[in-house]
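Shown here: the complex without one of its protein chains, the others still in place.
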Amino acid sequence: MNSVILVTVSRLLTGLLLVFSVFLLLRGHNLPGGGFAGGLVAASAFVLHALANGFPSARRLLGVPPRLLIGFGLAVAILGGVAGMLAGRPFLTGLWDKTPLPVIGKLGTPLLFDAGVYFTVFGVVCLIVFSLGEEGEED
Amino acid sequence: MGTLLVIILGAVFVAAALAPWLHRLCGDRTGLVLSAVPLAATGCFAAMIPRVMAGNAVVFHHAWVPSLGINLDFCVDGLSLLFLLLISAIGTFVTWYAAGYLAGKADLGKFYLYLFGFMGSMMGVVSADHLVLLFVFWELTSLTSYLLIGYYHNEPRSRAAALQALLVTGAGGLAMLAGIILLGRMAGTFEISALLRLDPATLVSQPGFPAILILILLGAFTKSAQFPFHFWLPNAMEAPAPVSAYLHSATMVKAGVFLLARLHPLLSASPLWLPIVAPVGAITMLVGALLALGQSDLKKILAYTTVGVLGTLTMLLGLGTELAVKAAMAYLLAHALYKAALFMTSGSIDHETGTRDPEALGGLRRAMPFTAAAALVAALSMAGLPFLLGFVSKEYFYKALLEAEGPGMLWEMLGLAASVVMVALAATAGFKPFWGALKPTPKPAHEAPWLMWLGPLLLGAASLKTGLFPGMVGDCLVGPATSAVLGGAGESVGLKLWHGWTAALALSVVTLLLGAALYGLLPRIRAARGICRVLGRFGPERGFELLLHGLLSFARWQTHLLQNGHLRNYVLTTVLFTVLLVGWMLPGIVSVPAWDTMVAPHVLTVIVCLLIMAGSVFACVSQSRFNAILAMGVVGLGVAMIFFMFSAPDLAMTQVLVETLALVLFVLAFYRLPSFGQYSGRAVRWRDAALAVVFGAVMATVVLVVQSSHAPDNAVSRFMGEHSLESANGRNVVNVILVDFRALDTLGEISVLAIAALGVFAMLRLRPRGARKETKP
Amino acid sequence: MELLLAVTIGTVYAAAFYLLLRRGLVKLVLGIALLSQAVNLLLFAAGGLREGAVPFIAADETTLAATGADPLPQALILTAIVISFGVLAFTLAMVHRADQSTGTDDLDDLKSTDAP
Partner (left out) sequence: MNAVTFAILTPLVAATLCMLTLRSGVAQRLFGVGGMAVLLLVAVRLMSEVADGSVLVVRFGDWPAPFGIVLVGDLLSGIMVLVSAIIGLAVAVYSLADIDARRERFGYYTFLHFMMLGVCGSFLTGDIFNMFVWFEVMLISSFVLMSLGGERPQMEGAVKYVTLNLISSSLFLAACGILYGQTGTLNMADLAVRSREYMRPELLTMTAMLFLVAFGLKAAMFPLFFWLPASYHTPPVAVSAVFAGLLTKVGVYALIRTFTLIFTNDVVFTHGLLLGLAGATMIAGVLGAMIQFDFRRLLSFHIVSQIGYMVLGLALFTPLAVAATVFYIFHHIVVKANLFLISGITARYGGTFDLKKLGGFYAALPLLALLFFIPAMSLGGIPPLSGFFAKFGIVKAGLAGDTVFGGWAVVLAVVALAVGLLTLFSMTKIWAEVFWKAPTEGHVPHGGAIPAGEKFLLFAPVAALAALTLAISFFPQYFFDFAARAAEQLLHPETYIKAVLEPVP
């Protein structure tokens, strides 16, 4: 698998896919995309890297254990929901900033929630693929 | 005084709960300490006599579960009081007796727990004024007796006997519960005294009444060991002697008789009462007497004679005349006094000599003088000799029979036959072991400790005193009880020792003479034991066992059929059940759409659909894992195409991503998975294919049906479309739904993903102990 | 159109059921995967199909056009797709572990705890 071309291409692609995944997440509120798609693409970046360079390399590149990524994502999503409660409204109520930003549009807690989804999905796919891929290979 | 009653009940249960703890504290003296409770209770109940004699019942009412119509209603009238006194007084003696009989046993604390639990329950049964409350206590007596019969729990025979008693009485109890509920519904109340105040004729004439009668009788008959349910009682002799003395003579088995008496005013109004109850009682009386003759174990003899007496009592209540009821009450009292004593003395014999075979016993009177005295008095009462209560009760018994209507001399002859046997067996139980030459026994005989003969002696004294002066006990107990059974109709006059030269007296004399003769013949009649054994083998007990075994076999067959361990059969059942339920409804709703109303599909759609179908079928038939996975990918991408073509770009995108990842997963996992095995045979495969087609057809029809009509108004999604931008600042409505309108779904969904991922991680990394890392090459 | 879709979905259901009735563990997983595809399609069909009407609010509009596709079933299916992905991943891992722990992939050998 460790062909030079694939390694090089995967390096390039990994970065590109990661940027694209963030783009998907951010524009998801207005165009196709969103946290799911973004998270899946982000994870694919690492899956691709793993297939090209091996799982240990992908793990090193990721830096954090995938399960922490999942926990982080869940925590962010919960925070995005709790924010509404702090404002005295029900759980998961969207709070919005008044002024819109370019590309993203307005900032609001649903976006935070979507980011939580992104990180969760990201971590989930990484964890699943890494676990399956490394099964029987190490320890 | 109603409160006093409840306090007594409570005290008995508290004593029960404290017993194990007390046993740790006092050891073998536990019984003596505890016996203060029933002793005090006896005093309290005695104090209630004047009030009850005056016709004022002691009552207590308290709501318990009003939603279900269950209340804590108690009422002590003459009938209850008679029983309460028996329960508490004999309970006291039994407590003493057990202290001697079971001295040094580690389980003594638990024994008293059960014994007092039983005592309290039994008091509850006879004082409850509420049918359901009565049932509650009724079942508690079954349960506590289960624990008491199984006292020698290491013995399989004990456990089996306990279970049998529980099942038989439990089954009857449940029938009775159904009867109670139906009766309560019919009468509009569960309160017994209120029930008995209603006009019985109106209730009895209702169409459902015969069923109620039979259900309640089933409860009473099983509990009181009536034929054909009698067999559990002799088997219950596995219990220690104090238990038999208490439960199987004086108290628990009488609960059924009590119930018959309690509901007598109502139930006996039914035309079915006499033809059912009296014959059942008579048959039981004869069966009990006959089987008792064939026994070679003192306890078994006593047990079968108890069955006989229970039959007698039932028969008398079945006859239902005033005289019969009075005879029943007197007989019940007399029997309780002498039978409890005899059970205890036979227990003492067993305890001190190591055997209960009357043939192996003799001449114990010197070694065991007090026991012998007590046994003799009790046996004389059982035989019905004058100056003992047994005589008085037998007189009334004969009088009632003479008076009863019936074909010819049937009742009299039956009663005579049973009584004759009683005389002979009384001699066997109370006379034979003590008189004659001393026979060597497994243990050298000596007198039992005083705790074990005091009770029987006092009981004997009671038989004697009440026999000599029956008037008093008649006025205080038997009279009020009779009056209560008859619904206040009977006069509460006492009993008389001397009735003059009557036919009953003549029968008594004949009974004694024939009984003595029978006793003489007993050794020869023992030859008939074989017949008894044959009867035992093919009798109702055999039926019970067959029923139980049959049920177990059926259960085994059924479970093997259903829970057969094959997942595919489970899947098959599940899906076929679905097909059945859904398919059942389909013909009513499916309408064949006209071709011309249908939209013609786009060519591309047709191609994609064909791809999906081809992929699905190929996944089924492919012999190679890899091709099957590719086929799955084709299906997944086809579905993505459908999403894309029908305005769902988000879905299409996610589907493509997910399918790609799934493909990666499949490939990663299938590296390590076995290749396809062809396990099923051709016939099975074709059968499955046929079933699959049926299922597919049903689902296709469902799809057709649900496509043919849609909600006329989609207010919900319209609302989302209207508010997506304005209130949620998003143009992609699908995404806004996911993160705002229905964000909770998404929260649950990422939870699912998180669990799944962590699950995969745990599944793969957490290997079972001892498993090798890779077992596959 | 309706008929074509119905037949397609029916076929996927039938295939899924057929695979679930096989004795091999691997085919069981394939069956489970196919089943979720069938359900997603059924959901899509039950929600009503629209061509060329994506559920986005056009740049010059403030509300979704009434003729647009219903976005709600799409959101439901999206949730379902993602859930079935998680379930599928777990099922794969489980089957792998089952195969390892029991040393067989024949379901008929997997009844030692459920034998009659």
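Just so it is clear, A, B and C label the chains in written order, and each chain counts residues from 1 on its own.
FYI, a contact is a pair of C-beta atoms (placed from the backbone, for glycine too) under 8 Å apart; a residue touches a chain by one contact, two chains touch by 3 or more.
The structure displayed is predicted, hence computed values, not measured ones.
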{"item": "Omitted chain's touching partners, listed by label", "value": "A, B, C"}
{"item": "Of C:Val7, C:Leu43 or C:Ala65, the one touching the omitted chain in the full complex", "value": "C:Leu43"}
{"item": "From B:Val6, B:Ala40, B:Leu167 or B:Met645, residue that would touch the chain that is not displayed", "value": "B:Leu167"}
{"item": "Contacting the left-out chain in the complete assembly, out of B:Val132, B:Leu259 or B:Ala278", "value": "B:Val132"}
{"item": "Chain not shown: contacting residue from B:Leu32, B:Leu546, B:Met585 or B:Ala690", "value": "B:Met585"}
{"item": "Residues from subunit A at the interface with the omitted partner, ascending", "value": "67-68, 70-72, 74-75, 78, 82, 84-85, 89-94"}
{"item": "Interface with the unshown chain - residue positions in subunit C", "value": "20, 25, 28, 32, 35-36, 38-39, 42-43, 46-48, 72-73, 76, 79-80, 83, 86-87, 90-91, 94-95, 97-98, 100-102, 107, 110-114"}
{"item": "Contacts of subunit B with the absent chain, listed as residue ranges", "value": "20, 63-68, 70, 106-107, 110, 132, 135-136, 139-140, 143, 146, 150, 153-154, 159, 162-163, 166-167, 170-171, 174-175, 177-178, 181-182, 185, 551-552, 554-556, 558-559, 562-563, 565, 567, 569-571, 573-575, 577-578, 581-582, 584-586, 588-589, 702, 705-706, 709-717, 719-720, 723, 740-745, 747-749, 751-752, 754-756, 758-759, 761-763, 765-768, 771"}
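One rule holds in what follows: only the chains that are shown with their structure count from here on.
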{"item": "Topology of the chain contact graph, where touching chains are joined (line, ring, star, complete, other)", "value": "complete"}
{"item": "Length of the line joining the C-alpha centres of subunit B and subunit C, rounded to whole Å", "value": "49"}
{"item": "Geometric centre distance via CA averages, subunit C-subunit A, whole Å", "value": "24"}
{"item": "Rounded Å distance between subunit A and subunit B, as computed from the means of their C-alpha atoms", "value": "61"}
{"item": "Contacts with two or more other chains, residues of subunit B listed in rising order", "value": "649-650, 654, 658, 661, 665, 669, 672, 731-732, 738, 746, 753, 756-757, 760, 764, 774"}
{"item": "Set of subunit C residues in contact with two or more other chains", "value": "56, 78, 82, 86, 89, 92-93, 96"}
{"item": "Contacting residues of subunit A [partner subunit C, same complex]", "value": "30-31, 36, 121, 124, 128, 131-132, 135"}
{"item": "Subunit B residues within the subunit C interface of the complex", "value": "556, 559-560, 563-568, 571-572, 575, 593, 598-602, 605-606, 609, 612-613, 616-617, 619-620, 625, 628, 632, 635-636, 639, 642-643, 645-651, 654-655, 658, 661-662, 665-666, 669-670, 672-674, 676-677, 679-680, 688-689, 691-693, 695-704, 706-708, 710, 714, 716-718, 720-722, 724-726, 731-734, 737-738, 741-742, 745-746, 749, 752-753, 755-757, 759-760, 763-764, 767-768, 771, 774-776"}
{"item": "Subunit A contact footprint on subunit C (complex, rising order)", "value": "56, 78, 82, 86, 89, 92-93, 96"}
